[in-house]
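Each remark here refers to the structure printed beneath this line.
With one protein chain withheld, the remaining protein chains of the complex are depicted in position.
For subunit A:
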Amino acid sequence: MSARTKTAFPFLRALDLLVIPMILVGLYFAYLYAPRETTMGDVQRIFYFHVGFALNCFLAFTVVFVSSIGFLWKGGRAWDDTALAAVEVGFLYCTLVLLTGPVWARSAWGVWWTWDARLTSTLLLWLIFASYLFLRTYMAEDPRMRRYAAALGILGALNVPIVYYSVKWFNTQHPTTFITQRGKLDPQMAVSLRFCMLAVLALAVALFLKRRAIGRLEEERDRLMAAYEEGEIR
């Protein structure tokens, strides 16, 4: 096992010890510390994590964009491993956004789903990256598949600005801010939102590093397996 692999392994396991308490503190902020929102009530507390998941999902897909361009330009497994790890984290976060949003919508709007610009473009983003993961799962491992995946990753990531600005460009029901009786974001709400976003970012980094390490280790395992089989044949 390479020295880098040996030192990275305990570090990756220790990341949980940093991230899990941060999430628990985030839950405290979201559930207990932040005041009750005046119009939406308690269900608005979903947003402390919903917003964090959405922004970090955009961040993950931006990493996909950069690393996919890097792969098409320079080649190399490292770029591809980075893109795949970022897609998995971004896709997971996008799924959580699409699950938690309707829970809030059912309570606030009375419907689980509406074909609003923000919701529809987010669903489209999710579908593009679902097809990315299908492509990687069902197509044979070869350089052509990696190139197709990189192209799809770039195409999917180009949808991120459309999702982000959809609330400005189109007439949409999706809220842009939440307010209190004073008419602006309450300081306690702002602190809670910032901390939850930070906790969700820390979790995304931990998941990304773990997933990327798995890709690198699987590569090393395949190389060792090939060397072992070669030795056996001789």
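Just so it is clear, contacts are C-beta pairs under 8 Å (C-beta built on N, C-alpha and C of every residue); 3 or more make two chains touch, one makes a residue touch a chain; residues count from 1.
Just so we're on the same page, contacts and distances are computed from a predicted model.
Of "ABC-type sugar transport system ATPase subunit", "CcmD family protein", "Ubiquinol-cytochrome c reductase iron-sulfur subunit" or "Energy-coupling factor transporter transmembrane protein EcfT", only "CcmD family protein" is the UniProt protein name of the chain excluded from the display.
By the touch criterion stated above, the residues of subunit A touching the omitted chain are 1, 5, 9, 12-13, 16, 27, 40-43, 45-46, 49-50, 53, 92, 95-96, 99-100, 103-104, 106-107, 203, 207, 210-211, 213-214, 217-218, 220-221, 224-225, 227-228, 231-232.
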